[in-house]
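Yeah, one chain of the complex is gone here, protein chain that is, but the others are all in their spots.
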Amino acid sequence: MNPGISKPSSVTRRQFLRDGARAAGLAGLGGLLGLVAERSTAKGTVWQIDPQKCVRCGNCALYCVLEQSAVKCVHAYALCGYCQLCTGYFEPDPNDLNTGAENCLCPTSAIKRTYIEDPYYEYTIDEQLCIGCAKCVEGCHRFGNGSLFLQVRHDRCLNCNECAIAKVCAGDAFRRVPADQPYLLKTDTF
Amino acid sequence: MKIAGRRRKTKGARGRRWALIGGMALLWLLSAVASLAEQRFPPPDFEGGHQLPVTTTPPARALTLDYLDVGVLGLSLGLAIWLVYRRRSRKGLIVLSIFSLLYFGFWRHGCVCAIGSLQNVALALGDRSYALPLAVLAFFVLPLAVAIFAGRIFCAGVCPHGALQDLVLLKPLKVPPGLEAALSVLPFLYLGAGVLFAATGSAFIICEYDPFVPVFRLSGRALMVLSGAALLGLSIFVGRPYCRFLCPYGALLKLAAAVAKWRVRVTPDNCTQCRLCEASCPFGAMREPQARPGTQTHARDRRRLGWLLLLLPLLLAGGGWLGYRFSAPASRLHPTVSLADLLIRAQGSPPKIGALTPDDLALERARQAPQEILAAAAAIQRRFAIGGWIFGAWVGLVFGVKLISVSVHRPRTDYEPDSGDCFACARCFEYCPNELVRRGVIPATTLTAAAPEISGPPGLDRS
Partner (left out) sequence: MNPAESILTRRRFLVGTARAAGLLAAGGSTVSWLRAASPGRDANPFALDVERLQHTDPKLIHYEQVARFQGCAPDPRRIAVGPDDRVYIAAANAVTILDCNGRLISEIACAAPVRCVAVAAEGTVYVGVKDHVETFDRTGQRLATWPSSGRRTWLTGLAAGEKDVFAADSGNRCVLRYDKAGKLLGRIAERNKDRHLPGLVVPSPYLDVKLAPDGLLRVNNTGRHRVEAYTVDGDLEFFWGRPSAGIEGFCGCCNPVGLALLPDGRHVTCEKGLPRVKVYSPKGVFESVVAGTETFYENAKTGALKTRSDGLVGGLDAAVDSQQRIYILDLVANDVRIMQRKA
């Protein structure tokens, strides 16, 4: 810009006002930054379920923005009783203790039962099939040791700004956790 | 050689020290876990020596990738500035728009975006316990900082929502100016509502009602997908409807762009008022030259302006009062308040047995600590009352300022886009014969206008 050129006075007044407003806007932005930055964290946050607060309402399977929910059942193997009659696997009063669908709780057959030795069986979750409905979690919690619980799986979760499930969680179990420690496992607290 | 050897030795010693520290830390961690395990009731002793499997913990997205997104944002903004002001190339902006749509839209699923980040900032201001991630703060600040200097460059080719609407625009129709002015008030109202609900921790309504994120995710609830498709369909005929009439971040960008240092100029040099660019803007941002009003109209306008300025505080007060009155129902959007409502309504009713719905389970949880929930809900409603006053006053202010701006006539000599409304899409450039001369499409002798008096960098506003 050539400073030698004279401009009409109204333009310089407008320019002056604009410059002032720009400076004020920048100052405002800087002030906002200052206010917020002291509580800012360099780390990101992700969503996770607190298993102690989960009430197994079934909303995790229905409200995730993904078609197959990012919430899955996980197993705390150190807490399990390895029962032959697992109440997270079998319906109450099964016809027989086998893998028949009529006897099993899981609507998608995601929980697998493998024989270890008499009378112990191991139960594992196939995450490809699990929809996070918490039916097995309810059975395990009500009758058993509570070793099955729900967790948000971060290889699937999109980490939405506001988790759609968190909004409707009946137990208020969702909270933001640091992204480098994204799980709240039951074995961490017991 | 000797020096290199010594350096290697100290590096080895340092490495060993770190290994020792790391080993001690690991041992301490293991002992903590082991002591927890000792308190726990042990699983059965398997005779065959079966090893218990480990619960897998797939990690979340690496932090470096979040900062990579910020870097890409910064670079894209820089590239957009260069494309609009130096190269003045619409084709370049189209390519950038496609890249932004693919990266920020379909790859990152449109989250976190600059539009939503304003809610995070609002929440950080309203809730002391919320730690705002720096990457999200960067998404909020960078496009605004750029807008203060160079206008709505973010909207030009970086925002995936804008890019999507821009790329499907085929047959732009003109929105009647009255309707357009009325609808242009909406982004400010949406901004106020978004800040209110985010700061009180109720909901991120901007995210919840974002029409294009289901398109980016390729999945969503039926209502969201339908609204996205409807808005996308509308975008074919009405240019950038979300950007013009809804985007709350756009309201902030508009304010920032109003004081921008650099403005988008249709002509690379002087405007000759040839009117060829009159119909060039599909977004209604083009402003025509306006003569200074005569002394009579000027005096009448000044009186009207005086009345409007007197009306402004009334609008603020009235709006604030209305906002306060509607704050109670608005507060029900907060899950704690709606739970407290449920608790009060269910008082005295016997507990339900049998299969419980999620609402029943929430009610049971509330019944275990009713006083806490009621106290929390009351605190939130108090905050909503204050927020209602502020939001109502903001609505009044927005209407008042809009009325005033409609009444104030700014004299203009050239055809130029309104800095707040212009998305810097560079569509109007090729309508200008001076621009075509600059690009070498038509020879300079076609023009009969005088040669430019001041030579400077093309595209920069000289006012």
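Per-chain numbering from 1; labels A and B assigned in written order.
Here, a contact is a pair of C-beta atoms (placed from the backbone, for glycine too) under 8 Å apart; a residue touches a chain by one contact, two chains touch by 3 or more.
This structure is a prediction, so every number in the text was calculated from the model and none was measured.
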item	value
Hidden partner chain, touching residue among B:Pro53, B:Gly233 or B:Pro351	B:Pro351
Selected from B:Glu288, B:Asp341 or B:Glu372 as touching the chain missing from the view	B:Glu288
Touch criterion as defined above, residue of B:Ala181, B:Leu312, B:Ala346 or B:Val401 at the omitted chain	B:Ala181
Chain not shown: contacting residue from B:Leu75, B:Ala279 or B:Ala444	B:Ala279
On subunit A, residues whose C-beta touches the chain left out of the figure	51-52, 55-59, 61-62, 79-87, 92-93, 105, 107, 119, 133-135, 138-139, 141-146, 168, 186, 189-190
Subunit B, residues in touch with the chain not shown (by the definition above)	39-42, 44-45, 176-183, 185-186, 222-223, 226-227, 278-279, 288, 351, 353-359, 361, 364-365, 368, 402-403, 406-407
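The rule is simple: only the chains that are shown with their structure count from here on.
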item	value
Whole-Å gap separating subunit A and subunit B, where each centre is the average of the chain's CA atoms	24
Residues of subunit B touching subunit A in the complex	36-37, 39-41, 43-44, 46-48, 50, 52-61, 63, 66, 109, 111-112, 116, 119-121, 124-125, 128, 130-135, 137, 141, 144-145, 148-149, 203-204, 207-208, 214, 217, 219-221, 255-256, 258-261, 335, 356-359, 361-362, 364-365, 454, 456, 460, 462-463
Contacting residues of subunit A [partner subunit B, same complex]	1-2, 5, 7, 11, 14-15, 18-19, 21-22, 25-26, 29, 32-33, 35-37, 39-46, 55-59, 65-67, 74-82, 116-117, 120, 122, 124, 153-155, 157-162, 167-168, 170-172, 176, 179-180, 182-183, 185, 187-190
